[in-house]
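Missing here: one protein chain of the complex. Every other protein chain is in place.
Lettered A, B and C in written order, each chain numbered from 1.
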Amino acid sequence: MPVYQIVHVIVFLILTVMTLGGALGVVVSRNLFHSALFLVLSFAGVVGYYVLLDAGFLAVVQLLIYIGAIAILILFAVMLTRGLMDKRQSQTNQQWLIAGLAALLTFIVLAVVLWQVDWPVASEQVLASPSMAIGAKGSQLGQDLLGTYVIPFEVASVLLFVALIGAVILARETES
Amino acid sequence: MIPLYWWLIVAAALFCIGLYAVLSRKNAIAILMGVELMLNAVNVNLVAFWRYITPQALTGQVFAMFVITIAAAEAAVGLAIFISVYRKHGTIDVEKLDIMRW
Amino acid sequence: MVLSEFTFVGILVIVASLLPIAGLGFASLVRPKKPNPVKQSTYECGIEAIGDAWVQFRAQYYIYALVFVIFDIEAVFLLPWAVAYNQLPLYALLEAVLFILILVLALAYVWRKGALRWS
Partner (left out) sequence: MDTIVLWLTNLIPQMSEPVARLVVHLVYAGVLSFVAPVVVVVAFTYMERKVIARIQDRVGPNRAGPLGVLQGLADAVKMLTKEDITPQNADRPVYNLAPGIAVIGVILIYAVLPFAPGVVGADLNVGVLYIVAVGGIGTMAVLMAGWSSDNKYSMLSAFRVVAQMISYEIPVIIALLMVVLVAGSMQMGEIIAAQDVPFLFTLPLAFFIFFVATIAEIGRSPFDLLEAESEIVAGFHVEYSGMKFAFFFIGEYMHLFVGAGLVTTLFLGGWRGPLLGNVVSDASLFGMLLGFVYFLIKTVFVIFLMIWVRGTLPRFRIDHLLDFGWKFLVPVGLFGLMAVALILKLPFLSSSGLQWVGLLVANVAVIVISLALVSMAARRSRSVALRGVAGADR
């Protein structure tokens, strides 16, 4: 096996430890602020995944949106709503055992199925040259977004519009 | 190259951890974090399928972009609801927020 | 795949994280360490701190974060458009202007509602 492939696998394993470790941290941590920081760690692992999968643009988008925006939003919400931060109090409801079993069972079923299926992976030479979302000059993604996906593109704008208005109305401090 | 099913199994694990968070946590924000983990798992799947099965078309990446958009909109509105509820009831423990039940 | 353009970024993350480790490690060798309760108490202008750090903050901060998230995503959609602009036909201009105008409308609405006012 060539050296770069070994490096590839090592990087994959490190990122997996980050992503799944972070995710477990979110679930286990009693301090909600720590949970949110573990969530950021998990997102950062996914950034690395996208780089390994040659989706550079998405990696940066993940960094920008998830870590730079959504995580900030969650941290703000955590800081604004104190409560349930008491370390002595249980953070889980009574059905945690059933929930854990259900999640574990789902995982086992999924893993077995995913492992058994013979995926129609593309041929070697197709795999060797994935399409670039954004090149040094010009962008396939931009052409797709304004061509094939133009309706979703505009609908996304409307969705953001509605989300903004709804959220602002909900979160505003009403004058009293 | 790393085999495709490695990615899929990691994504499945991430999804199930998120599922556990949604089912078991009391705090509404923690539940939302679980949902975000699940959406991330879906995105990893989409991008992995794009890379291994149709690397010539950008469909997987475009889908992932829309999923991220929806995740952000959902987080924005969801957290706004929590803040509003917190202001009214002083808690965002979903077990105590059952006034709508009766 | 062999050597992604992000390789250097990965290397830089690892090397750069050595800087704080090295800096703090070296400093811990030379600096004094004589803690006492007064030194370690919270500094709030010299008055003794009452209660813990958590007080009710304004939800106004959250609203700015909210508007920011929405515009951030808009940027993610507009950047591929901007890069591809030279290769796109004229209608791309109209589509993008429509996209931007919807967001201007959102901003105008939030502005009119006074949500951006720091009363």
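One rule holds in what follows: a contact is a pair of C-beta atoms (placed from the backbone, for glycine too) under 8 Å apart; a residue touches a chain by one contact, two chains touch by 3 or more.
Please read all numbers here as calculations on a predicted model, not as lab measurements.
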{"item": "Omitted chain - touching chains that are shown", "value": "A, C"}
{"item": "Hidden partner chain, touching residue among A:40, A:99, A:146 or A:167", "value": "A:40"}
{"item": "Listed residues A:100, A:138, A:152 or A:166, member touching the removed chain", "value": "A:138"}
{"item": "Positions on subunit A contacted by the hidden chain, ascending", "value": "31, 33-34, 37, 40, 56-57, 60-61, 63-64, 67-69, 71-72, 75-76, 79, 132, 134-138"}
{"item": "Chain not shown, touching residues in subunit C", "value": "3, 5-9, 11-24, 26-28, 30-35, 37, 39-45, 49, 52-55, 57, 61, 64-65, 67-68, 71-72, 75-76, 78-79, 82-83, 85-86, 90, 93, 96-97, 100, 103-104, 107, 111, 116-118"}
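One rule holds for everything that comes next: only the chains that are shown with their structure count from here on.
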{"item": "Contact-richer chain pair [B-C vs A-C]", "value": "A-C"}
{"item": "Chain centre separation in whole Å, for subunit B relative to subunit A (CA means)", "value": "7"}
{"item": "Inter-chain centre distance, subunit A versus subunit C - centres from mean C-alpha coordinates, in Å", "value": "17"}
{"item": "In subunit A, residues with contacts to at least two other chains", "value": "52, 54, 57, 61, 65, 69-70, 73, 76-77, 80, 133, 140-141, 145, 156, 160, 163-164, 167-168, 171, 173"}
{"item": "Contacts with 2+ other chains: residues of subunit B", "value": "1, 65, 68-69, 72-73, 75-76, 79-80, 83, 87"}
{"item": "Residues of subunit C defined as touching subunit A within the complex", "value": "1-6, 10, 54, 56-63, 65-70, 72-74, 76-77, 79-88, 92, 95-96, 98-99, 102-103, 105-106, 109-110, 113, 115, 119"}
{"item": "Residues of subunit A defined as touching subunit C within the complex", "value": "4, 11, 51-52, 54, 56-57, 59, 61, 64-65, 68-70, 72-73, 76-77, 79-80, 82, 128, 133-134, 138-143, 145-146, 150, 153-154, 156-158, 160-161, 163-165, 167-169, 171-173, 175"}
{"item": "Subunit B - residues contacting subunit C, complex", "value": "1, 65, 68-69, 72-73, 75-76, 79-80, 83, 87"}
